[in-house]
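Take this structure, written in structure tokens, and hold onto it; I'll ask about it next.
With one protein chain held back, the other chains of the complex are shown just where they sit.
Up next, subunit A:
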Amino acid sequence: MSQLTHRMKIVYLETKTENLKTWRTLGFVLPSLSFPLMFYLFFGVIFAGMNGENDAEKVSGYLLATYAVFGVIGPALFSFGADMATEKDKGLLTLKQVSPMPVIIYFIAKALTAMGFASIITLAMFLIAALLGGVSLSAGQWIGTWLVLIVGTIPFCAMGICLGLKAKAQAAGALVNVIYLPMAFLSGLWLPIQMMPAVIQDFAGFMPAYHLSQLVLKIQAFDVGQSLWLHVMALLCFTLLFTALALKWFNCND
């Protein structure tokens, strides 16, 4: 077996195992799936239908983008932040480090699992949007939204690694929430950013979730009108920053 085939086999098995572990943890699966979907159903579909007479579909379309962002960054932050903190504290990470597995595969498998989870949340939300919210997008827009959301989990995976490496297992879950929920609010994922006070709008530029949501909103031309590249570059910078920190802390951890 060539080295590449062997590595691919490890990636496959590691991802499969990670998925088994994740899906058997109902305490993670149920809230991660139901919260964003329920939020969207209430605020994005039912609430929008009650208030807006003619532009209910627009509201549903807008909130589809932001609640989907909310939905996909949760699993990324939790599976790396909380999960990794536990596996680090319990010595499983060290056990993998001293085995001949290239440790990068551990991170790849976790990222792929988070992306798979993100896909399921996204597709379920698409169904609610199309069937109940009357959102009608072109095929390109649906696919584009899905793709940006999936690739967009990467900076949050990197952010989660940093949290996971620094936090103690017992504190990690709470710490992730302390970062996740305020960031979601301040980035305009729950309420449109335009409805926020100016100071919050200015501050939003420092939030990776804001940039991802603007990218997704751009697909339906609902974004605030900043350049596409600004958001892409911002997300890239966050990813590089968190990756650099993670590498530094990972080596210290050794």
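Here, a contact is a pair of C-beta atoms (placed from the backbone, for glycine too) under 8 Å apart; a residue touches a chain by one contact, two chains touch by 3 or more; residues count from 1.
Just so it is clear, contacts and distances are computed from a predicted model.
Chemist: Not counting the visible chains, the remaining one has a UniProt entry; which protein name from "ABC transporter ATP-binding protein", "Transcriptional regulator", "Na(+)/H(+) antiporter subunit C" or "Membrane-anchored protein" does it give?
Modeler: Answer from the UniProt record of the missing subunit chain: "ABC transporter ATP-binding protein".
Chemist: Which of these touches the unseen chain: A:101, A:130 or A:245?
Modeler: Within the whole complex, the residue contacting the unshown chain is A:101.
Chemist: Could you tell which one of A:91, A:140, A:197 or A:225 touches the chain left off the display?
Modeler: A:91
Chemist: Under the stated touch rule, tell me which residues of subunit A contact the chain that is not displayed.
Modeler: For subunit A, the residues touching the absent chain are 1, 6, 9-10, 13-14, 17, 20-21, 24-25, 87, 90-92, 94-95, 97-101, 254.
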